[in-house]
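Removed from the display is one protein chain of the complex; every other protein chain stays in position.
Residue numbering begins at 1 within each chain, and the chains themselves are lettered A, B and C in the order written.
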Amino acid sequence: MSYNTFGHMFRVTTWGESHGPAIGCVVDGCPPLLSLTEEDIQPFLDKRRPGQSSFTTQRREPDQVKICSGVFEGQTTGTPISLVIENTDQRSKDYGDIAQTFRPGHADLAYQTKYGIRDYRGGGRSSARETAMRVAAGAIARRVLGENIRIRGALVQIGKHAIDRSRWDWSEVERNPFFSPDPESVPVWEEYLGGIRKAGSSVGAVVEVVAEGVPAGLGAPLYGKLDADLAAALMSINAVKAVEIGDGFETAAYEGPENADAMRMEDGEVAFQSNHAGGILGGISTGQPIVARFAVKPTSSMLIPVHSVNRAGEDVNVITKGRHDPCVGIRAVPVGEAMLACVLADHLLRHRGQVGRL
Amino acid sequence: MSYNTFGHMFRVTTWGESHGPAIGCVVDGCPPLLSLTEEDIQPFLDKRRPGQSSFTTQRREPDQVKICSGVFEGQTTGTPISLVIENTDQRSKDYGDIAQTFRPGHADLAYQTKYGIRDYRGGGRSSARETAMRVAAGAIARRVLGENIRIRGALVQIGKHAIDRSRWDWSEVERNPFFSPDPESVPVWEEYLGGIRKAGSSVGAVVEVVAEGVPAGLGAPLYGKLDADLAAALMSINAVKAVEIGDGFETAAYEGPENADAMRMEDGEVAFQSNHAGGILGGISTGQPIVARFAVKPTSSMLIPVHSVNRAGEDVNVITKGRHDPCVGIRAVPVGEAMLACVLADHLLRHRGQVGRL
Amino acid sequence: MSYNTFGHMFRVTTWGESHGPAIGCVVDGCPPLLSLTEEDIQPFLDKRRPGQSSFTTQRREPDQVKICSGVFEGQTTGTPISLVIENTDQRSKDYGDIAQTFRPGHADLAYQTKYGIRDYRGGGRSSARETAMRVAAGAIARRVLGENIRIRGALVQIGKHAIDRSRWDWSEVERNPFFSPDPESVPVWEEYLGGIRKAGSSVGAVVEVVAEGVPAGLGAPLYGKLDADLAAALMSINAVKAVEIGDGFETAAYEGPENADAMRMEDGEVAFQSNHAGGILGGISTGQPIVARFAVKPTSSMLIPVHSVNRAGEDVNVITKGRHDPCVGIRAVPVGEAMLACVLADHLLRHRGQVGRL
Partner (left out) sequence: MSYNTFGHMFRVTTWGESHGPAIGCVVDGCPPLLSLTEEDIQPFLDKRRPGQSSFTTQRREPDQVKICSGVFEGQTTGTPISLVIENTDQRSKDYGDIAQTFRPGHADLAYQTKYGIRDYRGGGRSSARETAMRVAAGAIARRVLGENIRIRGALVQIGKHAIDRSRWDWSEVERNPFFSPDPESVPVWEEYLGGIRKAGSSVGAVVEVVAEGVPAGLGAPLYGKLDADLAAALMSINAVKAVEIGDGFETAAYEGPENADAMRMEDGEVAFQSNHAGGILGGISTGQPIVARFAVKPTSSMLIPVHSVNRAGEDVNVITKGRHDPCVGIRAVPVGEAMLACVLADHLLRHRGQVGRL
């Protein structure tokens, strides 16, 4: 069973292969009367777009999104919104080799085994190109969430080099090609990643996404918990191998008092004294910022040869030429933001349906 | 929107509050003609049952499961299987205090805010008591998976004390009250956890679950990826704050060659040289063991007072008397196994539907 | 794939076989803070209960419903509501014959072919006994809909004997054992059905259900249209073979002007001049009464022998002894009402989620 739809009330269905004629998505369940044009979506796609620095793939495509339905005279109508991006720079010949060989760490073999067929060109359906549609859908999700909910992301680790959280400055994120909130990490990462790129290698990373202004009460326990849906959303991004909420794996080492986010009344409101929980308790948002992190493994396409096998059942050494991101984690930042936005939009509508308007 | 159903083809719906008359679940989609009796389910419940050592809650209940439908003359019929466990030891008076106060780190406040009402007795719906039904459903999932797929779990860290993986021995797991695969960890944990319990505190833990014998091809890309569904399943367990597949967060620090699981032909079969991926690539099982870990935060119910607020909007110090697990991560081992079994059973049926019989 | 759940936001999962220990359902998605006790549900079950006249099965069961979860101190909590009815009068021996033979017109053969096994006692899962849980769930749906939405049903045809609609009087419905709105139909039906019963035969019927006070705007086009969901809901009732909305099949014979429900402004409101559409246009409620009818075929269990085959592959003549309704359409009236209530509750919550509060 294939399953290319995400969400319940705010539902995103994506389609398309890396080197097919186009990729697209259908956003179903978007409330009516929201103002929406291509200009609301394009900036987020531009942020994710490849070819912007030497640290991302040199594939160059305008990634110009087109709204094909669901919007009338600049407003959503409550009917499905179809978004399409033409694939314009497809250089399929680069990928001829991978028709016959399976890249270790890549989905090649898994798709071939499952389906008995795969569109191997550029990774086909398993290509990170699909994440463009996640970003586009995320832009619509932001309209649903409104101005009061702010969603941002940052890269907090490349390889073994983590940022210093004490220097966190959101305003830095847009000023460097890594989406780093720590300006001092930038030269370190530049040098490190430059070496990785020259060596034809790749490297992993950690992304952090944060949503502020989320009202308390979102989340559908027990099997539609906000953190469970968020974990699925982030884990479904290409190359992600781990997800944590709030202090995540650190909480395993905590004793009770360290973990408890104490509360005090302030100005008639409940004020939390810390946010180890990352804004979610019992699967429900608490009103604190939602904080999640996810690990992105190194790109499996690289110029360093690795042992593999081919379709003929022979041992081979694989080198992947093509054009690849040495650190796919960088471009995963806007994708992670988009998934967080989609999950929250879905839960906002779900909560409003079952419990009432927030 | 509440959502108490998990899975698509193998669907589990749970119901019940900690101190209501009973808890239960409905397993819908189980194939017919599998042999099934209460005796197939009970051993897994017994493994999770509280009151078995001084390291778990002293609540004592037989947790005797009853099959109310879907089985005829010892075989499943393809109709929904209803399982019920009576709540027999409910001592609700222990929990009188928490009617008015919100335990930091607990779902109390979140439920109250979301729904405007909560069954506060023993945590009501947010109690880990619900996980008994996950374990029961997991026992049925194991029947669907058959004898060739083996699912096991172990505790690999309590607080700051991790096991030594070089000593991993599955046969040890059943020999100690911690489900530890490392016998040398047992006295260390006993002493540490004894201190935690005496102090009225609690502590976090890390659980690892493994499925061997899983055929290649399970997983429904892109939004029903095996790892995404597994992440949601594990994150939905009470107190879980992080999930990782294979090498998980470690992969962020890897360079490409470290991450690639090289392949070689052996006896006409593809043989992987390592399993950093944890048995899943592109959201699809590869035939290698599925490996996942999750972090369980410390129980928020403890005897050490923490700052909080009450329903009257006053600052209070909360102490939770009742009977609690000092390390809820221990009993999360069989729960994690059950969720892994349920996810795999679901995907086995989904794959068989879309692509054909495995 | 089995599928025993109905609805999206207001979700009902039923379980249980006719002669198992109990039947039950889980209602998930019910909003919190609605007052609910067993006394709110029981009257609807009593209306459907067998053994109340000589025109329904003589199986006598109190059908006493028990709420096992989701309600706290008389109010719904937003968590799943589990309802259970014990099966007390099971006389399984009556059904020994049908273990080996397939009743023509009954689900016996279909279940056996599909699943390779069936609980044949009293029809097992395919028994109309399951509809008790639909009625119970419908009672909760009515709480969701509130006082302003009124749902009623009536029997409008038994065999070839239809009511005279010009004599329609809702107050008559509760005064006769047929739920007939036409008092003059009662003696006719009594005599006719008495003959059917004596002959050991059975007969079909038509039920009409009406919802008044439904706000305009409910319905989720295009594949969750209100009429499409209602058609599925009614067609899923045992023995139903046809469903129509408004003038239904009559509209096939209409020319355009006959079909158009003209509108005029009255007191600043749109006033329809007729209701051929049955309150639904484009899959969305218009504010007019929702009107639907469904045909119930004759009970296939009867004392008149019919040609059939048995599991041994032999020709046989089947007589079904047991205790059966000569006209199962009568007891289908409260079931049809319940399904209409469930569909409307589901769509009320769905609309509120996507578009805003009504």
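In the analysis below, contacts are C-beta pairs under 8 Å (C-beta built on N, C-alpha and C of every residue); 3 or more make two chains touch, one makes a residue touch a chain.
Computed from a predicted structure; not experimentally measured.
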Review point. In the full complex, which of A:P80, A:P177 or A:P289 touches the chain missing from this view?
Key: A:P80
Check your understanding: Among the options C:H19, C:R48, C:R125 or C:R143, which residue touches the chain absent from this view?
Key -> C:R125
Revision key, fill the gap. Across the whole complex, the chain not displayed is touched by subunit C residues 1-6, 8-9, 14, 102-107, 109-111, 113-116, 125-126, 130, 157, 159-160, 196, 201-206, 216-225, 227-236, 241-265, 268, 270, 273, 276-278, 280-287, 295-300, 302, 304, 306-309, 313-315, 329, 350-351, 353-355
Point to revise | Missing-chain contacts mapped onto subunit B | key: 8-9, 29, 31-32, 78-79, 221, 349-357
**Study point:** Chain not shown, touching residues in subunit A
**Key:** 1-5, 9, 11, 13-17, 20-24, 26, 28-30, 32-33, 66, 68-70, 72, 75-82, 84, 114-119, 124-125, 349, 353
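Please note the rule applied: only the chains that are shown with their structure count from here on.
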Review point. How many angstrom between the C-alpha centroids of subunit C and subunit B?
Key: 39
Practice item. Report the inter-chain centroid distance for subunit A and subunit C in whole angstrom, where each centroid is the mean of the CA atoms. Key: 46
Check your understanding: If you average the CA atoms of subunit A and of subunit B, how far apart do the two points sit, in angstrom?
Key -> 26
**Study point:** Shared-contact residues (touching 2 or more other chains) in subunit B
**Key:** 1-5, 9, 14, 114-116, 125, 353
